[in-house]
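One chain of protein is taken out of this complex; the other chains stay put.
Per-chain numbering from 1; labels A and B assigned in written order.
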Amino acid sequence: MSLAAIVNLNHPASYVHWHFFDMSVSNLVVIVLMIVVFALAIALPFPGSRRRGRSEP
Amino acid sequence: MSAQGSRSWTVRLREAAVRAMPPERLLPDGQPAYMSSWIYIFGVLTIAALVVIIFSGTILGLKGPAWWHYTGIGHFFNSIHLWAVELFFFFMVVHLWGKFFMASWRGGRARTWMSGAIAFLISIAAAFTGYVSQQNFDSQWIATQAKDGLNSTGIGAFFNVLNFGQMYTYHVLLLPVVVIALVSVHILLVRRTGIVPPLPLPELGIHQAAGEPHDGAAAESVA
Partner (left out) sequence: MRRRRFSNAELNEAARHYDGPYKPYDLIKELCIATVVVAALALLLTIFFSSPDDRPSTIAQWSRQMPADFVTTAVSELDGQSVVAQYGPPYDNGPNAQIVWFIHLQNWLGVSHPINTAEDYVYEPLASITGDPAARAATAAYRAASAKSQTAWTTNYTNALAKATAGPGDTVKVAPGDYGPVPTMMGALLALAQAGGLDGDLLTSSQFYQTDYTKPLLFMADGGLLAARAQQQHLLGSQWGMMNETGSYPGQVWLWLYTFWYQIAPFNSSPNADVLIMMIMGFLSVCFILIPFIPGVRDIPRWVPLYRLIWRDHYRELRRTAAPRPTDAAAPGGGGGGGPPAPDPAAG
């Protein structure tokens, strides 16, 4: 018995086939998300990036 | 400072530790102004994920390996543990990509890179022992498959993935100790060597990227 999830993932996955490449959609989503998050991390401006700083004592 | 001079091992160890890592360096309250990118948060996000892994894993360990199969609350904590692992690797890989493209090993920081890379590999092993400790179909399959790779190298002679007791012990004690030790070394090295400065732009010259004042102006003293 388990607390029911809102989205039930306990069914066979869908797969992406291309030549010998064969990956589940779930894994592909994770990989794409990593790339997107990485791109956003280096592209998005960081708040508080002021020029005035304090030197280390 | 010490009345006994250099003969006391305790004093020598303490003074060496404080020399290598004065408190202000261990826990600084400032950081270089060039740290102005979201990529810098992925190290601490990885550590945070590890904290959640350890917390949820502790709950699972306290209740024993069978608990999560037959109670809803047990399954709940198992789910937190699994998703925290996915988040851990997610953040760690983004952190790794960022550190690679910043060439963070420069300036005497090779050991920081190396300790991080080893931590990544040991984490994979730690996750693997978790997968074979699940006591469900997935663990049956993973164990009976993985044994071939490990046996082929001779490791199977002393690391038996079909032995639940052994794998569980590796998973809840031995490998977490190694991972925590490696992460600690990694963080201490970061604190000791400082965050790597930006790569110099070819068109601006090497010294300017190091942050040295280049037009005679002193560094600003107070914000």
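Here is the rule we go by: a residue touches a chain if its C-beta (ideal position, glycine included) is under 8 Å from a C-beta of that chain, and two chains touch if they have at least 3 such contacts.
The model shown is predicted, which means the values in this text are computed figures rather than measured ones.
Peer 1: Tell me where the left-out chain touches subunit A, residue by residue.
Peer 2: These residues of subunit A touch the chain that is not shown: 2-7, 9-15, 20-27, 29-31, 42-43, 46, 48-56.
Peer 1: Please output the residues of subunit B touching the missing chain, sorted low to high.
Peer 2: Touching the missing chain: residues 27-37, 39, 41, 44-45, 47-49, 51-52, 56, 68-69, 75-76, 78-80, 82-84, 86-87, 89, 91, 93, 98, 100-103, 105-110, 113-114, 117-118, 121, 124, 127, 131, 134-141, 143-145, 148-149, 151-158, 160, 162-166, 168, 194, 196-217, 219-220, 223.
Convention: only the chains that are shown with their structure count from here on.
Peer 1: Would you kindly tell me how far, in whole Å, the mean C-alpha position of subunit B lies from that of subunit A?
Peer 2: 19
Peer 1: Would you mind writing out the residues of subunit B in touch with subunit A in their complex?
Peer 2: Contact set of subunit B toward subunit A: 24, 28, 30, 33, 36-39, 41-42, 70-73, 75-76, 86, 90, 93-94, 97-98, 219-223.
Peer 1: Considering only the defined contacts, which subunit A positions touch subunit B in the complex?
Peer 2: The touching residues are 1-3, 30, 33-34, 37-38, 40-42, 44, 46, 49, 51-57.
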